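Input: one structure, supplied below.
Note that this complex is displayed minus one protein chain, with the remaining chains in position.
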Amino acid sequence: MNDQSPTSQARAPEAPEARPPARPEPSRLVRVLFEGGVGRNMGLVAVLVLLAVVGVVTAPRTFPTVSNLLTVLTSASIIGVLTVGVTFVIIGGGIDLSVGKVMALASVWATTVATQSFGALVMIFCALAVGVGAGLVNGVLIAYGRIVPFIATLAMLISAQGLAELISGRRSQIVTDPVIAAIASTRILGIPLLVYLFAVVIAVGWVVLNRTTFGRRTFAIGGNAEAARLAGVDVRRHTVLLYVVSGLCCGIAAIMIASLTTTGSSTHGTLYELDAIAAVIIGGTLLTGGRGTLVGSILGVLVFTVITNLFVLNNLAIEVQNIAKGAIIVVAVLIQARARRSSTT
Amino acid sequence: MNDQSPTSQARAPEAPEARPPARPEPSRLVRVLFEGGVGRNMGLVAVLVLLAVVGVVTAPRTFPTVSNLLTVLTSASIIGVLTVGVTFVIIGGGIDLSVGKVMALASVWATTVATQSFGALVMIFCALAVGVGAGLVNGVLIAYGRIVPFIATLAMLISAQGLAELISGRRSQIVTDPVIAAIASTRILGIPLLVYLFAVVIAVGWVVLNRTTFGRRTFAIGGNAEAARLAGVDVRRHTVLLYVVSGLCCGIAAIMIASLTTTGSSTHGTLYELDAIAAVIIGGTLLTGGRGTLVGSILGVLVFTVITNLFVLNNLAIEVQNIAKGAIIVVAVLIQARARRSSTT
Amino acid sequence: MRGIVKTFPGVRALDGVDLDVAAGEVHCLLGQNGAGKSTLIKVLAGAHRPDAGAITWAGAPVAFGSPHAADAAGIATIHQELDLVPGLSVAENVVLGHEPARLGFTRPRDAEKTARRLLARLGHPEIPPRRELGELSAAGQQIVGMARALARDARLIVMDEPSAVLDPEEVRNLFRVIRELTADGVAVVYISHRLEEIREIGDRVTVLKDGRTVARNLPARTTPTADVIRLMTGRALEYVFPPSTGPAGEVVLEVDGLGRAGEFADVAFTVRAGEVVGLAGLVGSGRSEILETIYGARRADTGGVRVRGRALPRGSVPAAVRAGLGLCPEERKTQALLLDEPVMRNVSLASLRRFARGGFLGGEAELADAGVVTAQLDVRPADPRRPARTLSGGNQQKVVLARWLLHGCTVLLLDEPTRGVDVGARSEIYALVRRLAGEGVAVVLVSSEVPEVLGLADRVLVVREGRIVHAGPAAELDEHRVLDLVMEGADMTADGLAGAGS
Partner (left out) sequence: TSNEAPSSGSGANVAAAAGDNATPGAPVTIGFSAPAADHGWIAAIANNAKAQAEQYPDVTFAPVNPTNDVAQQIAAVETLINQKVDALVILPNDGSQLTSLGRRAMDADIPVINLDRVFDSPLAYRTWIGGDNYGMGVSAGTYIGERLRAANVTNPVIGEVAGIDNLPLTQERSRGFSDALASYGFAVGPRQAADFTAQGGQRVTANLLQAAPKLDALWNHDDDQGIGVLAAVNQAGRTEFFMVGGAGSANAMRDIQADNTVLKATVTYSPTMASSAIALARLVAQNRGMGDLVEKEVPTSITLASATITRDNVADYLPLGFES
């Protein structure tokens, strides 16, 4: 990609400053996209294309339709929003196991009779506040209480589950507010509002991660927390903020799932954390932090969703689905790793 | 092989051998125990004592009885055996999400009509073989396929679940073999056989981890895989073996759970992986590998089991259980961290 | 700085240290490994809080509670352990913590411009600011680290062993920049174990020993080397290379046509028992790769390696170790040490089989034998049960050597064995290498310090861009000749290195 290996300079002692950066600049858009993760994720794109081909071949009448595509995107949207938050946390060197149940708790809190009586805005505020609050607790326990993220967020998972059950009395709380109920059924230009919401969260997440000091410092902290500290970054405050971002995503997802299912329930989001983390890692983010792309995580979510969609359209038995799903994940990761290796050499 | 015995070199004349380790030696047993993890886990012991006090106060007639203690130990035994395997994997720098469902698969495979017709020995062999085989696949994917452990074992979790469902037809397979069925109800000197089994697995695991080259290399690989490789350790083969150890534990646990519930079922072991990993981490093992104690992991399992037992004895509702459980985990970890910090200074 | 005290669990790293630095001077900080140099500058940089003592900055007492505070006061630090983030780009590393931003949105172009300007100033306009830092060589990363410090327009720049991974040409560049800085009135604190560098660039010298200041503000150019060494080590030490121990034995290591695509090609040489062969070359010339390939840590594309006539399988470290090879790799911390494990276990790692009976360990032999070899190498502190992390750099290097001393090898491959090692330990390592050679071990030595290669090796191979361009007895070469060969005859003997060596 560039002709000058970093060490080649060592062999050219004379005329050092006479050498301008010779690399031709690719078009800005291409560069932004590549830098943002598409380039590193060609393998996942290939996997998606492969899955699409399988879909077209096995379900030619149902798979390649607009309405099916929108169904896939809608199914992906909720876990996708959670995945955005989890991507931030993992790139920053942490992990968040609590997202699924924090979302459930936020959905329950936002749909109590009392909250609903104040209308849609208060419900949305309430969901976001619960998400942010839970994220804050996670972050403070981890950054200041020095509890390892795995344990702190696992404890949050369990407690949020319990609290959601307590508040809801273990019942599904029905959304009566027409505005919230309408979110999932509204379409603009034929595309569900949930899909727009998903797109906005991705876009904002991408900009924050790649174009703000917050995002770049997230990479720094995940890559080398000590170096970030020595460079004057307030690592602990930043860590708290990362979990708050994740909590905020839970709040947004809570509104979405409340609208999609027209209920708030403590059973929402069970095991979503594993799916979200798996999507992030398949997307090429290191579990140890410091490296990763949001685009990869989203592609990971799409891979999972398309697999499920394919299974449904082909009406496979669940046990066969599971066996195949495990194998597909392994193959996807192998393809992705191979593609990345060959692109960097 | 080489003519210079290194020890002879080491005793070369000018060596200042007049420098013996000057620190007074504590008694050997005390030292072995401390080194083995009790010392570093005084915090967890304190948490257990605290829980016991709560038990004695809140359920004075039912908690402090021998039969209740044995119930706690029996409940702990299955997840405890899995935790032993997971401890090896995590200390070696990996993670194993598949243990719960590999155990389920092994339990199903060992209890099919065909297998049961060959009798108990074949059933036991079958369970162990399934566990070892799954571990082998995990290990090879990770060590030679270079798939990150999180993804490889997640794929195994999903596939094992599917395979278990396929084989069992999603039904509970009842254990008809009297020998297997008797394991859980046999008592020796009043103590259930399962508890002995648990103790044996812990003891063997402890010796292997702390007193063999295998264990030493496990720490080395988890601490710095590259350094271990350059020191001549066959890191990939060792990694495979680590997952095989974990798989073997799954096989043992499968026999235990088949006996305890008198069934083999694909529903066994759901979410056991999270509990096992949480116990390992609460026990002070670093999720990044290289450091940890088996004793800590076992104490972690006991903390979880005693919490559940206390809740049941006090007839608490499940939502209250969950909220409290999250908080107790956080407090336990804080106590443990504080105890460790003060013990090292 | 006055009376600085800093204790770590079990260690009193600083025990009343004084340091005065004047504007516009290069103040050198000397001391053995573990003397407390890095700890002192971490206190200065706000990374550690001192237990006692006072810091006066520009006439006013200050207490830096965080790196940020020191930074705001105008103190920039290049730490000994690279304080960079591998996953970020070069430019982002340069501006980390002070990203040019508007409303929180970064301005990558400004950052790249800054990085390009600073890298050019350091003589490296060709390092692409957008390249991911982790893809650069260690030397490249060190240069980015320096650019980072320059980015702050600091009034005091602290450099903790910046030259350890640099070759002579890079060091020359560094010195040029330091001179420019001091000319502008910037103060520089410079730490190095290479005394000839101190002599060239330093103005005043402060010497630390065991966490105490033993000499302050000595004139750097006129104080006799012997005095400095005595102050540091507490003993008179001759900074010379031990003599070669006579004729070599039969050929033990044969390397034949070894090559790896893109790294090196056609590497062929032999080493005899008792012979020390040195590989000289620039940083990035591929010497480490050659060693690692011989050792099986990288799989050769072409050629082969024979030990005592038996061919080694490609790409198998265990086979190489069984055949009697041992490697002390270039990066101690990432490639050699288990930092959290006791010294004893680091030492015994390659020899576990010896202490095991049927796979079971547990005898006291392991501790005892590890204790003997570490004592032999004078690893300090002497307790082999201490975690390796708490040892200073030089002592960590000795631990790695002790590993192979305990294991015993026919062929010892040493990659930069004295990087970051103080004079005392250095001479001990030299003596050890010589002694091993005398006992019949074949040694291959890679070093970026030409005098070291010339002084220690019987035969020198010069590597340039992955090829051996010269092979011959060390006695027939001098430093200028080697540098000529290394740099492809570039004219560089005239100015920068005139004062170097001795």
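Letters A, B and C mark the chains in the order given here, with residues in each chain numbered from 1 onward.
Heads up, the rule we're going with is that a residue touches a chain if its C-beta (ideal position, glycine included) is under 8 Å from a C-beta of that chain, and two chains touch if they have at least 3 such contacts.
Being a predicted model, the structure only gives us computed values, none of them experimental.
**Student:** For the chain that is not shown, enumerate the shown chains it touches in the whole assembly.
**Tutor:** Within the full complex, the chain left out of view touches A, B.
**Student:** Considering the complete complex, identify which of B:184, B:241, B:302 or B:339 is in touch with the unshown chain.
**Tutor:** Answering carefully, the residue with contact to the hidden chain is B:184.
**Student:** Which is it among A:71, A:112, A:186 or A:212 that touches the chain not included here?
**Tutor:** Residue touching the absent chain, from the options given: A:71.
**Student:** Taking the entire complex into account, which one of A:167, A:313 or A:334 touches the absent chain?
**Tutor:** Answering carefully, the residue with contact to the hidden chain is A:313.
**Student:** What chain A residues would touch the chain not displayed?
**Tutor:** 62, 65, 67-68, 71, 74-75, 78, 165, 170-174, 181, 184-185, 257, 260-263, 265-268, 270, 308-309, 311-313, 315-316, 318, 321
**Student:** List the chain B residues touching the unshown chain?
**Tutor:** Missing-chain contacts on chain B: residues 59, 61-62, 65, 67-68, 71, 74-75, 111-113, 116, 165, 168-174, 176, 184-185, 192, 257, 260-263, 265-270, 308-309, 312-313, 315, 317-318.
In this section, only the chains that are shown with their structure count from here on.
**Student:** What's the distance between the Cα centroids of chain A and chain B, rounded to whole Å?
**Tutor:** That pair's centroid distance is 31 Å.
**Student:** Can you check how far apart chain B and chain C are, centre to centre, with Cα atoms defining each centre and the answer in Å?
**Tutor:** Those two chain centres are 41 Å apart.
**Student:** Would you pick out the residues of chain A that each touch at least 2 other chains?
**Tutor:** Nothing qualifies.
**Student:** So which stretches of chain C touch two or more other chains?
**Tutor:** As it turns out, chain C has no residue touching two or more other chains.
**Student:** If we count contacts the way the header does, which residues on chain B are in touch with chain C in the complex?
**Tutor:** It comes out as residues 1-7, 9-12, 14-17, 19-21, 23, 207, 211-214, 216-217, 219-220, 223-224, 226-234, 290-291, 344-345.
**Student:** Which positions of chain C touch chain B when the two form their complex?
**Tutor:** 9, 295, 297, 317-318, 320-322, 324, 327, 329, 334-341, 345, 349-353, 356, 359-362, 367, 369, 371-373, 375-376, 378, 382-385, 403, 405-410, 439-441
**Student:** Help me check something: in the complex, which residues belonging to chain B touch chain A?
**Tutor:** 97, 141, 145-148, 150-152, 154-163, 165-166, 170, 274, 277-278, 281-282, 287-288, 318-327, 329-330, 333-334, 337
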